[in-house]
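Complex shown without one protein chain; remaining protein chains in place.
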Amino acid sequence: MIEPNTFDAIVLGTGLPESILAASIAAAGKTVLHLDAYEGYLSPWASPSFSTLSSFASSGGCLPKASFSAEEELTFSPEEIEYKILEVKDAPALYSHVKVSPAHDESSLGRLNRYSLDLAGPKVVFCAGPLVDALVSAQADHHVRFKGVEASFIWRDGQMTAVPASRSDVFRDKTLSLADKRFLMRFFKLVADYTDSEGGTSGELAAENLDRPFVEFLRRQQLPTLIREIILYAIALVDDDQEQVSDVASLVSTKDGLQALALYLASASRFPDAPGAFLYPMYGHGDLPQAFCRCAAVRGALYVLRMPVVSLLLDKESGDCKGVQIASGQVLHSEKVIASPTFCVEQPATSESTPTTTSSAVDAEEDAHLRSSDVPSTSSERHETGGDSTKVARCLCITDQSFQPGLSTVMVIFPPNSLHGRKSKVVRALQLGSAADVCPDGKYIVQFSVKCSDATEAEETLQAAKDALFRVDDSEDDLESEKPKLLWSIFFIQDVSNPLQAIRGLKMSVMPDGTIDYRSMMKYTETIFHELFPEKEFFPKLPATSTSDEGEGDAVADGIDGL
Amino acid sequence: MHGRPRQRPGQAPSPLHHQEQAYAVELQKLMPQFLQSNRTCWVFDVGVVCSYSAEAMNQNARLLELNPEFYTAWNYRKRAVEEILGRETDEEARKGIAQRELDVVVRALRVNHKCYGAWYHRKWVIGLGLSSLDAELVLLKKLLRLDGRNFHGWDYRRFIVKTKGVPPEEAILFTTDKINENFSNYSAWHNRSALLSEISKKEGTEINRVQAMLEDEYDFVKNSFYTDPDDQSGWFYYCWLLEQTIALVGTPGSDVWLMKVLDKEIEACRELLELESNSKWTKLTLARLLLTHASYNTSSRKSDTDEARTHFEELCSLDPTHREYYQYQLSMLSSKELIKDRSSLTTQHEGSEELQLKS
């Protein structure tokens, strides 16, 4: 039996946003119960083993659940339930179109237990982004080590061009002309000035110009097309085609574009031993939620894995959230419940779901957040949080060699219309090797993703990207034979939309979206935290400790110690 | 400044896990013990049996870890190691002794990676010829990645490269890597210039090869000021290149080559100036190139000098801090012109003494 049975917050699911929330709530001095139906921190944010991913594939896209058996310690005497009970089920069809291209010979894959396959891949972490800040403030940083992404490339005219993203990159780049180098550096300077001025700029960057499209701003800078493309898709990491716009909403504003560039530049210079702006967590992204969970546990959060939740309990009068009932039958009380979008809560009948109107700040925020909640929603209705597509297609591949000899952790951006057949969407690829401890020595994992509105189109797009990077089997071409050979791959489409719900005290977290990093997830997570605990700070900054003076000696000393 | 200050000798190191007080207490305890051992070993010098006991050596190592700046303690170690090595004949054991010394140095460098005594001791140990030089190069790679301009590291690297007999053509690749990592690295550029001199001075190096090498260097360094025209390190290296170029004057075929190089470089600077009309270093370098050009090519002397004068005049307002220097250059130009007007009557050949490249 779980004791105590009342908590300030109950968190369901161990995805990254739920884990960050558990850690931040525990850090705010609140009691937390963290429940998960799965074994070993499995979630859409996890990096399952090869065998787990295989069962995911064979079940058509269901994360394999641990079989629940009430252990001795979980037995309890049932209590009478005085609440309104809403059944909690698994959200249907989070994943679809799951297709595996099996290996001809499984032994060619090496030791299978060495694989960690990111379900949310490809994703990277900005060195100066909010996730790193959260890791440090939560003191979770010593639970995760990172590998720097060694280089980024942009796909152009059938080949890879290095993305010059820092002063040193520009210096050593061999494809840009000297004058182009000057244009690009000047542009970086402009961005840096913009950042330093904190928005108080005039002229080209005057406030009234900031809402205009970023792409127009770039055109006015007279930047050559190649550089414009690099800035848009490989540095600002814009998700949609900006040159030929089908939907005005997908146009990035000058302000957002500049902010993205500023973050990129700040990231590129944040860690002296990181080769670029991006980091990749050793052992895969699945170690990130575990790091935050560990922090939550250290601050007193209670962890129960392999424990399904069967129902959500609401106050009979107000319809407010009051707690959950778990598979062992026990009732656990909390007025604040956070659930992963892998759950689906049966909707209360309309008459009972109407929240009593009060004028508290929480309410106002909540209402603003759930503007669409005026409409009674059904369980199948989900709302999206990013862009025009509610789905993202992902593909994880195992190959036999690096597509960039000498490099292991590498990102490739395929801008719109760069792939065979002029695919209009931006495709991202991330290669990882044994240096990041996600596969056996000599093998590489390449992850692809593309926003998806049509399954066939997405599959064709990713196929084109794979054809660009990997060897076409029966080709006689010498160039082809130097490319990596595709040994195994899995394709699937993941729902990005998030369920709507209107129960006060219940917050749904988010699925991994189609972006390449964690900015939107962090923003959403912080919003949920503030809605639940408006009086508390999200990961208060730690007071500076004396260890900060030791930084230099320490870093160099570690290097000296390296022998 | 490159931001890695050397720890002051008197300053207590900031230990990772210890309270500073604990350090002081331990230091106070070790000091008399060490002085006692040190005295005993002086007695040894006049013929009494010495005890470089293992315990004394461990105490000494600990002492150096606490205070790496304590030169007497390093000297004690040297004498001890000499004595111990003198008694030991087994090669593996001798290597082990040397390795232990390298470890002591590493521990001292962990406390202060700019400690002269520790680096000196390491050189001395390597000089015994009992250690792997490749391992040292790996170590240096790590150190210089963390602190690219640690001159102790660069100095020590030159020492290892020399001891190992690495050809300069190979050693230069390391400077290329370091410059590619961060081109604002005087140490790397400086080391590069030393290695290039070594190559060009080598016996049997053909003049065409030196010329080609210099041309490649011009192309390489130009990337630095097109990337960041305000960064001085590249410009300094450029000045050095120009000196090397001029130094070839007189060797067969070099005069034509020099004019070709100068024309090309003047053009490149003009182009950059078009993009960056206020770049101080570009203007200054262009003026210098023009004056060099003028001194070897009489036909364009007037136009070259006039253009250089304009640049110096603009520099006076652009960079008022060095105004005096620019005005001096201008006055030199005027007096030179007077002399030249006269000397042109006697068609006397002018040398390149007017080059003053260092600012």
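Labels for the chains are A and B, by order of writing; each one numbers its residues from 1.
Note that contacts are C-beta pairs under 8 Å (C-beta built on N, C-alpha and C of every residue); 3 or more make two chains touch, one makes a residue touch a chain.
As a working rule, contacts and distances are computed from a predicted model.
Of "Ras-related protein Rab7", "Nuclear cap-binding protein subunit 2", "Probable COX4-cytochrome-c oxidase chain IV" or "Ribosome biogenesis protein BRX1 homolog", only "Ras-related protein Rab7" is the UniProt protein name of the chain excluded from the display. Interface note for the absent chain: among A:V100, A:A179, A:L305 or A:L407, the touching residue is A:L305. When the omitted chain is restored, the residue from A:V132, A:L210, A:C439 or A:V510 that touches it is A:V132.
Screening A:K99, A:R145, A:R220 or A:H420 against the full complex identifies A:R145 as the residue touching the chain left out.
Residues of subunit A that touch the chain left out of view are 40-41, 71, 73-74, 113, 127, 132, 135-136, 139, 141-148, 270-274, 279, 282-283, 287, 290-291, 293-295, 297-300, 302-307, 435-437, 544-545, 547-548, 550-552, 554-556, 561-563.
Rule of thumb we're sticking to: only the chains that are shown with their structure count from here on.
Centre-to-centre separation of subunit A and subunit B, using mean CA positions: 45 Å.
Remark: subunit A residues 167-168, 170-172, 178-179, 181-182, 185, 272-273, 549-550, 552-563 touch subunit B in the complex. Interface residues of subunit B facing subunit A in the complex, by the touch rule stated above, are 4, 7, 13-14, 16, 106, 109-113, 135, 138-139, 142-143, 145-147, 150, 179-183, 222-224, 226-229, 268, 271-272, 275-276.
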